[in-house]
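Missing here is one protein chain; the remaining ones are kept as they sit in the complex.
Just so it is clear, A and B label the chains in written order, and each chain counts residues from 1 on its own.
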Amino acid sequence: MAHKFFPKEEFLLKGHAACPGCGAALVLRHVLKALGARTILVIPASCSSVIAGPFPKSSYSVPVLHIAFAASAAAASGIVEALDKLGEKTFNVVVWAGDGGTADIGIQALSGAAERGHDIIYICYDNEAYMNTGIQKSGLTPYKAWTTTTPRGNPSFKKDMPGIMVSHRIPYVATISPAYPNDIVSKIRKAAKIRGLKYIHAHIPCPPGWRFDSSLTVRIARLAVLSGVWILYEYENGVFRLTGPSRKLVDKSKRKPIGEYLKLQGRFRHLSERDVEELQKLVDERWEAIRKDIMGENA
Amino acid sequence: MKRMVLSGNYAAAYAVKAAKPHVVSAYPITPQTTVIEKISEFVEKGELDAKVIRVESEHSAMASVIGAAAVGARVYTATSSQGLLYMYEMCWWAAGARLPIVMGVVTRAIAPPWSIWTDHSDILTLRDSGWIIMFAASAQEVYDMTLQAYRIAEEQCVSLPVAVAWDAFVVSHTYEPVDILDDEEAKDFIRPREEKSLIDFEDPGSLGNLTYPDTYQEMRYDISRAMDNALSIIRDIDEEFGKKFGRKYGGLVEKYLCGDADYIIFLVGAAGGDARVATNILRRQGVKVGICRIRSIKPFPYKEIIDVCSRAKAIAVLDRSSVFGGKGPLAVNIRAALHESGINIPVLEVVGGLGGRDISVEDFLEIFRLVIKGKKGLIWWGLKGGE
Partner (left out) sequence: MSKVKVPVARPVIGAAGKTGIWRVSRPVVDYSRCTLCGICWLYCPDSVVEISEDKKRVVIDYDYCKGCGICSVECPFNAIKMVREEVR
């Protein structure tokens, strides 16, 4: 009955150019369903520049400004201010940017737009590497993950991008996962009602980039959440709240071992048992910090 | 019409005020800053109903006016030197997306070494990007040209961004009397932007899609044609402005005593003033000299150049920009024009005035002397210790 509770209209039209099993296409499909037709997408260089399909066709049935890699948040600022001045009243300006376009080359423009408080829904679809160019490491590639530029595993840690955005004191920061469309729709709709820059970070399993079979995208996304690697939460005016299945995962015994998530992906195939233990420890430490936050022990 | 005493930068700000843009976005850099300060002041006082976006970089300045222009807004930004280089990627984006953005460029030398003074190397980097590049030589011309730039950019057969450049300090911070249009006059000259915006929720479009090799080239050709169209548009709008307000500049080039001149110096920008003084001195001595100041760097006015050179015996070209491993941007174009039209006269290519170094009346007299002697080739002018 799922189809009865979600908006019917499709704004990501079939016959688009995403790879089979693309997590980004799935999340974008639900984002656009949640927001509806009066939505403008700003898309910097990324897989989604290609998913559109070639000129003169487009697989996105909303207005789109394709823009250079570092420029999306600033371009969105211009759109918001212009539409306001031109008297448009109800519309959503959405940046749909990848992890590199957000945490690396685009972080300056994003920081500026956030500080200015422009009325933008900024969505980072994080497939954890430069996938469109062939799986190179980004600032959001997980520790120890294989990429073509970290063939022995990524030596650095994934940036806490939502945390960086929380530090900007913007009104809304949230994380989403393609395994939980309900959560996507409710957070996107909430974001649309809030004035200012809203930052939403989507975990995006990528079959070719993470080296898994295209049928497993949703299963892997779900395992990421259930093992506590990817945490579903929101910050509303600085107040933290776990959402969806993550609410029950503060207790470590409720979390699946991280190994279940890792073993389905070729990018972690080279990990030793000790590596897996180290990664498990990092996940547990993160949760311990969250537990203390919730209990007020970090105050 | 109202006469005020304004710097070149303030003149630009007053022109922007008259053009009534919806969005102004800029990042501070010397010597551009007072343009944006003045515009911000207009907005805060309620004299200009625009949004000012105080961006965190020039890259974002151009990106934000691209976003705004794509949804139908009239926009303005301004920069200099490093700032222009920092936004360079987005400049190509603006032209490729066919957005009628107007930008002021207060020309300043490029570092290192640091220099805040005039030099045209910055603006000339735009010359293959699809921007129309106009160069003004006085505060009044900055005012007039900035207003005209909106008309040129928004002309349906052009639809390209326009950069209006002027020299750092010599024009940007030097005060002179400037005639400002009153509201009614401005309204008569510049109407609201008409074009349909990208943003039509009933008929959504995508700007900047991926192209395959079967489509890209035609889009580039369209820009090339629009540039050709701009040649007459620039001329016509200069004429129209002249008829309405009594000031015209000759369109693509401003000729000073070129009609019967045997020897002509081609140049760009404010140095034209000293060059005129030198011309007057030599004219009094009976030497037929003239100055041709190029106003439109892109599209390049080949026809006008050929015309001016048709009776000349020898010419000099002043490139006030770095020339490394080749010929100067002006010299190479002027030589091409001469070659194509079969005019075979000596051309002296002068590279000088870099990093704000003054080119005085005395220098122009000396350059004329060399031209008269028929000196050819490229020289770096006024090098300490010689070449």
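As a working rule, a contact is a pair of C-beta atoms (placed from the backbone, for glycine too) under 8 Å apart; a residue touches a chain by one contact, two chains touch by 3 or more.
In this text the structure is predicted, and so the values were computed from the model without any measurement.
Colleague: Thinking of the whole complex, not just what is shown, which of B:Asn229, B:Thr279 or B:Ser321 touches the missing chain?
Modeller: B:Asn229
Colleague: Give the residue, chosen from A:Lys57, A:Lys190, A:Arg211 or A:Arg291, that touches the chain omitted from the document.
Modeller: Going through A:Lys57, A:Lys190, A:Arg211 or A:Arg291 one by one, A:Lys57 is the residue touching the chain not shown.
Colleague: Of A:Leu86, A:Ile164, A:Ile194 or A:Leu216, which residue touches the hidden chain?
Modeller: Missing-chain contact among the listed residues: A:Leu216.
Colleague: When the complex is taken as a whole, what residues of chain A touch the one chain not shown?
Modeller: 1-4, 6, 10, 12-23, 25-26, 29, 52-62, 178, 181, 207, 213-219
Colleague: Against the chain that's been left off, what residues of chain B make contact? List them.
Modeller: 97-98, 156-159, 198, 203-209, 211, 219, 222, 225-226, 229, 232
Keep in mind that, in the parts below, only the chains that are shown with their structure count from here on.
Colleague: So the centre of each chain is just the mean of its C-alpha atoms; given that, what is the distance between chain A and chain B in Å?
Modeller: 43
Colleague: Name, in rising order, each residue of chain B that touches chain A in their complex.
Modeller: Interface residues on the chain B side: 22-23, 25, 49-51, 53-57, 59-73, 75, 89-90, 93, 197-201, 204-212, 215.
Colleague: Which residues of chain A touch chain B in their complex?
Modeller: Touch residues, chain A against chain B: 37-38, 40, 42, 49-50, 52-58, 60-68, 70-79, 81-86, 88, 91, 108-109, 111-112, 115-116.
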